[in-house]
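Every protein chain but one is kept in place in this view of the complex.
Up next is subunit A:
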Amino acid sequence: MSQAADTAAPSPPDERLARRSPLARLLARPETGSLAGAVVIYVFFFAVAPPFRGLDALATILYASSTIGIPAVAVALLMIGGEFDLSAGVAVTSSALVASMLSFQLTLNLWVGIAVGLLLALGVGALNGYLVMKTGIPSFLVTLATFLMLQGLNLAITKVITGNVASPDIADMDGFGAARKVFAAEWNLGGLSLRISVVWWLLFTAIATWVLLRTRVGNWIFAVGGAQSSARAVGVPVRRVKIGLFMTVGFLAWFTGMNLLFSFTTVQSGEGVGNEFLYIIAAVIGGCLLTGGYGSAIGAATGAFIFGMTTQGIVYAGWNADWFKFFLGAMLLGATLLNLWVRRRTEAAR
């Protein structure tokens, strides 16, 4: 970088470059489509469901969104990095089961169980990443296998240890109070109940956005997803980046598991199946390309918010909850088409 000093002179703007308006710049962002979709859906439920309009309803929606939104942040990063993780949904349950049953059976402080749960989640992520990078088998297959294996372990081990389909109640164990404050605190702000997981969700989204757009690792994530061999050729440590991304999914799956555990004090061993698709859907609604190399964490958060609004909105509107999946599918289709349209438009305008 010896030439750095003399080449950094600021250059005058190019006269051939028409100034792009702030609006055009906004439209070029991956999450724009989902933000527009969120507004449309908010207005829709605001109009048809009077109970939807209150602040307490918003707090409930935000909480529902956060349980999908926290893992969706990591899943979005992973998808930008060009990989999938189908095991994320059951990994949430696995880490919660491990944390609660280990502490309960060995009468340990809950924090020990929490730490072991974290190690396990990170380990599953690392294993997923290692297998994908080492064998070159698509992550879809590798994580489908770990998904099935984890699900089997969740059900079987819980049955063996507790003779039941749920983990034991941990509400009166050592460390419960403190852990609940961290993972599942609930504040009362003038009659409005706000959950800490919403704060965590926004924080994780902010951190992920900063990492993606402002750090070297973020640059590498876009690069390994956009063109893996090119990234490797210019010296990006592809394997480390991808394994790191799988481990990030593990970390946030664990975090979500702790939130569930300390909110409800017990976990059903069959829970979590199918949630991995909700995370992926949130990321895709938020503008992530299935092929990698493009997307945003803010978009994934918006996607999760759309999910939260729809689940709760249907209830507030007094409709049968059976409609939910239909809406989710329609929204996924709509968001994908909108994303496509926005991207084509901005690319044409360049």
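Criterion: contacts are C-beta pairs under 8 Å (C-beta built on N, C-alpha and C of every residue); 3 or more make two chains touch, one makes a residue touch a chain; residues count from 1.
As a convention for this text, contacts and distances are computed from a predicted model.
A.B. asks: Which of "Sigma-70 family RNA polymerase sigma factor", "Glycine--tRNA ligase beta subunit", "ATP-binding cassette domain-containing protein" or "ABC transporter" is the UniProt protein name of the chain not shown?
C.D. replies: "ATP-binding cassette domain-containing protein"
A.B. asks: Of the residues A:A233, A:L290 or A:A330, which one touches the chain left out of the display?
C.D. replies: Considering the complete complex, A:A233 is the one touching the chain left out.
A.B. asks: Which one touches the absent chain: A:N109, A:T162 or A:N219?
C.D. replies: A:N219
A.B. asks: I'm checking contacts with the chain that's been left out. Which of A:W111, A:Y130 or A:Y294 qualifies?
C.D. replies: The one listed residue touching the chain not shown is A:Y294.
A.B. asks: Go through subunit A and note every residue touching the omitted chain.
C.D. replies: 1-4, 7-11, 14, 16-17, 210, 214-216, 218-219, 222-223, 226-227, 229-237, 293-294, 347, 350
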